[in-house]
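Here it is, the structure in full.
Omission of a single protein chain aside, the complex is shown with its protein chains in their original locations.
And now, chain A:
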């Protein structure tokens, strides 16, 4: 997969500068930031609401493969490009570590996060640096250690809870629904719960039904929590940092198959907005809303669609709760057709909620009914062929767009 570079700020300055020194990198745009490696932070929130089109982050080349795999390094010299290349799990670790350095109350709790380094190596090396108490190896008691994180958050810490697999957090549903979501409200605003609950979910490679669950659909009704899903190293790091800094409880959904995605991300510190969606590919004919791994299936389908003459607009919604209805709405107003591609189940998934939200808010702008492609309402089978058929594949996306745009 080609390494993606997503520039920050305007595109022009990045690509034309010859004497580029990453340490003294100036953005001539309305936000002028200094790009010191240490120290200065700039916040990657878009101030103005951009009416359609790109957010000025540059036209990224399309991701051409649907599944995360170890990226081949770019053929051009990497030394002259700004930023540094890393894999998604490393980006998560970087974001986590930066926040741990910045704020000593940030701690990590979870199974095998400490000495083992995390089952997906997101916390590798942190226990050696920060100690066993800050990177806490818990016993296998999801409900209780999630509750413990909530109690710690109420009394001044900022824990990051790792579910080894999101599915395990079903055992913590009691604490997540009752305490995490509700306590700020039932205490009359007295106690805040700045906890981050993160972990890999989604359908992997023949992991079986229980390890392939998509908990975003189960958690979405809980009032008082925010949910975000990362899909690239860039947004993984940014969302991780934003989630840790947020005063609200945030559930960060990662995907088992995306951990080895490679991308070049900025050296400078950046934090993304938890509530905003990401414009992946602007277009004119149809709005495709997606998140997490399905983004890559969509981009693969987009390649085919472009060859067939369609111009899909692809938005990675990133914020699963609440939905960024501004970005989505602007897109709908432009294209008048919506296709939602998600990995959640058909019934009661994120796509179902999103369909309802778009219908409610943008009904007048639609030229066709919203099409939602979701996984089958089937416990994910072990067999590879069956598993493939439960999840949305690029071919189905192409067909759906063709039908939608007829």
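Observations, loosely collected:
Rule of thumb we're sticking to: a residue touches a chain if its C-beta (ideal position, glycine included) is under 8 Å from a C-beta of that chain, and two chains touch if they have at least 3 such contacts; residues count from 1.
Here is the rule we go by: contacts and distances are computed from a predicted model.
In the listed set "Mediator of RNA polymerase II transcription subunit 8 isoform X2", "Integrator complex subunit 11", "Checkpoint protein" or "Pyruvate dehydrogenase E1 component subunit alpha", the entry agreeing with the UniProt name of the missing subunit chain is "Pyruvate dehydrogenase E1 component subunit alpha". From the set A:165, A:179, A:287 or A:300, the residue in touch with the chain omitted from the display is A:179, counting the whole complex.
For the options A:88, A:126 or A:150, the residue in contact with the chain missing from this view is A:150. Here the missing chain is touched by one residue of A:123, A:319 or A:353, and it is A:319. Touching the omitted chain from chain A are residues 49, 104-105, 107, 131, 133-134, 138-139, 141, 143-157, 174-175, 178-179, 183-194, 223-224, 226, 246-248, 274-276, 319, 321-327, 329, 361-362.
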